[in-house]
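One protein chain omitted, others in place.
What follows is chain A.
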Amino acid sequence: MSLLRTRQLTKSYHLDEVEQRVLTGVDLELVAGEFVGLVGPSGCGKTTLLNLCGLIDRPDSGQLFWHDRELTGQTQAYLTELRRRTIGFVFQDFNLIPVMSAWDNIAYPLMLLGMSGTEQKERVRSLAEAVGIDTLLDKRPARLSGGQRQRVAIARALAKRPELIIADEPTASLDEDTALTVVELLRDLGRQYGSTVLVATHDARLTRWCDRLIRLHHGHLVHNSTTEGVTAGEVLV
């Protein structure tokens, strides 16, 4: 079942009259529950594509379908509500709210949904246990290590049991071991909650966790396969 489908997405940036065509026609389909890695050389447009799929940016042309429903031309408010209910984000540099405790950071998306206090408590607790930060819940982000922060961020992204999680290089600020555990968490919990995860990464070792890998090249997807047979070398090109 298709969760998100794109047709011929294009996106260009204009810098001093020079047009840089970043995406030239991306056809992508994400199926519910899968864990998809997006790879490609730096500057190839991974972040640009993730922003479009996360509905925080709009394409120049092409179409996006959410559950086969066309999103082109929907209002900003409509997209906001859609993100509020169904999309979670994990950012490279965490983007936690510094004045909130880990607990409140995780609970924030639930508060946006108007969830009751007891239900929030239950979810935050179980997620915190799952990502292994249940003893750190009263701490503010500044008092946590990078890995701990990203665990909080993952818990936050998962809290509302979103249909889609967008993760742009979630491990780039972490050391190798931490990066591995964090991605493993993201995949396992995504699976557990039935969330589709789209993760952009440079890190070849992470790709073996992916159900499927897609590679951006010259503005469109050139590789769309299972991870079998993809070598680290290929990923990094």
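Going forward, contacts are C-beta pairs under 8 Å (C-beta built on N, C-alpha and C of every residue); 3 or more make two chains touch, one makes a residue touch a chain; residues count from 1.
The criterion applied here is as follows: contacts and distances are computed from a predicted model.
S.K.: So one subunit is absent here. Using its UniProt record, which name fits best from "Sarcosine oxidase subunit delta", "Respiratory response protein A", "Chemotaxis protein CheW" or "ABC transporter permease"?
M.R.: "ABC transporter permease"
S.K.: Pick from A:S2, A:S61, A:T80 or A:S145: which residue touches the chain that isn't shown?
M.R.: Among A:S2, A:S61, A:T80 or A:S145, only A:T80 touches the chain that is not shown.
S.K.: Given the contact definition stated above, which residue among A:D57, A:D134, A:D188 or A:D211 touches the chain not shown here?
M.R.: Within the whole complex, the residue contacting the unshown chain is A:D57.
S.K.: Could you tell me which of A:M111, A:A172 or A:V222 touches the chain that is not displayed?
M.R.: A:M111
S.K.: Going by the touch rule given at the top, which residues of chain A touch the chain that is not shown?
M.R.: Its contact residues with the unshown chain are 51, 54, 56-57, 77, 80-85, 87-89, 91, 95, 97-100, 108-109, 111-112.
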